[in-house]
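Following this message is one structure expressed as structure tokens.
Every protein chain but one is kept in place in this view of the complex.
Up next is chain A:
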Amino acid sequence: FELLFHSRDSVKMAAGQQWVLVEMVQAFYEAPAYHLILEGILILWIIRLLFSKTYKLQERSDLTEKEKEELIEEWQPEPLVPLVSKDHPSLNYDVVTGPPSHRIIVNGKECINFASFNFLGLLDSERVKLKALSSLKKYGVGTCGPRGFYGTFDVHLELEERLAKFMRTEEAIIYSYGFATIASAIPAYSKRGDIVFVDEAACFSIQKGLQASRSFVKYFKHNDMEDLERLLKEQEIEDQKNPRKARVIRRFIVVEGLYINTADICPLPELVKLKYKYKVRIFLEESMSFGVLGEHGRGVTEHFGVNIDDIDLISANMENALASIGGFCCGRSFVIDHQRLSGQGYCFSASLPPMLASAAIEALNIMEEDPGIFRVLQDKCKHMHKALQGTPGLKTVGEPLTPALHLQLENSTGSRTNDLKLLRAIVDYSLDRQIALTLARYLDKEERFLPPPSIRVVVTVEQTQEEMEKAAQCIREAAVKILK
């Protein structure tokens, strides 16, 4: 076939070429001498370039072997890691003995848990445990392989189907690590040269995903739609200058449903408007809002009544409300399916242990059977938010609906270390009085915008009215005592 094409083409080409050749010879005779000489020189130059030795910039140095040896002898690397002082406040982690459930033993003290993101209390659910156990009996613990190579278990497929159904999207994909979910999803779509508009308060895994994507990142002020629109407009003007380039630059807005760093909800309806106005796709991180917001716990889309199809990709981890391990992305198949070959954390990592997938399925069952649970949680959140108002010296940061509040110092001492020490003293005071709290931890030097130091207060459905009152009371006492 191929040959046939070739020969026929070459016949055609030959006919055309003959003409060209004749013309060329004619032109050669007619050309002035200086032209020929110039061309001759150029040809010689090309030949010289072809045959001259290639050289590398690096090896141009005229160091002798001995000098090189001396340089090598001389070189002193920095230590692999800087020394950490033994009494660094975060070096010794709080130790939890036994399960991190509603009643938790921290550093040997039995407390009520106001620190784990176990919003729906499913960590302690006997049903979830039993399901996990029966899965363990069938599949063992590990998967011993990535999804592609005999690491896909029937329970993975079931969980993906269930998640898609729960979220009312076409498809879902699961990852074996919550952090890796959005961090893998972003670079699967956004490549070098693409533009991502990101909220300043975006969590660390989003930041890492952006970094891995090597895209052009534009940060807008936290939840400030005007600032976002300003950036979008700027880009629009830029696009008009170079419409050809603009036609291939993908654009994304990456936001969190409920920000882990600020405990705020994103203004989703406005974002969707901007999406269509400026033709930007929206990626939504829902780790804190999935299983929390909305009548059925579907997250921030349900909370605002936004059509879920308007969001291009939703990602969430299964480590908070679902109290298992891993994460998932969901959306239309057109979008999600791409990750099965391009999501790094999906392709190159061992799949989720089946017992954890089974646990997540059972947790979904519970959520579907009893949607009242979300109402209860939301009421408790509001209650806690109210109870913490007016704590002297501390301000409550976050929406009333959020299950993970931040308590920040009203007046900073001016030094982060000292602020953290004060807050830690409050945490310690509470620990002694059976209230387990924790400081919100950040990587001080790596965070794009480092949030002020804070104490996390997490609300779960298991906490009773009394316990919440007690916690609020305890924090107030501590604040009065320590922040004097």
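Heads up, the rule we're going with is that a residue touches a chain if its C-beta (ideal position, glycine included) is under 8 Å from a C-beta of that chain, and two chains touch if they have at least 3 such contacts; residues count from 1.
One rule holds for everything that comes next: contacts and distances are computed from a predicted model.
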item	value
Complex member absent from the view - protein name from UniProt, among "Aminotransferase class I/classII large domain-containing protein", "NADH-ubiquinone oxidoreductase chain 4", "Gem (Nuclear organelle) associated protein 7" or "serine C-palmitoyltransferase"	"serine C-palmitoyltransferase"
Residue of A:F153, A:F166 or A:F197 in touch with the missing chain, whole complex considered	A:F153
Option from A:N118, A:T169 or A:T402 whose C-beta touches the chain left out	A:N118
Sole contact to the chain not displayed, among A:L341, A:L450 or A:V480	A:L341
Residue in contact with the excluded chain [from A:E368, A:D432 or A:E446]	A:E446
Interface with the undisplayed chain - residues on chain A	2, 58, 61, 63, 65, 68, 71-72, 75-84, 88, 90-91, 93-101, 104, 106, 113, 115-118, 122-125, 128-129, 132-133, 136-145, 147-154, 156-157, 176-180, 189, 203-205, 208, 211-212, 246-251, 276, 279-281, 309, 317, 319-320, 322-325, 332-335, 337-338, 340-341, 344-345, 347-350, 352-353, 355-356, 359, 436, 438-443, 446, 456
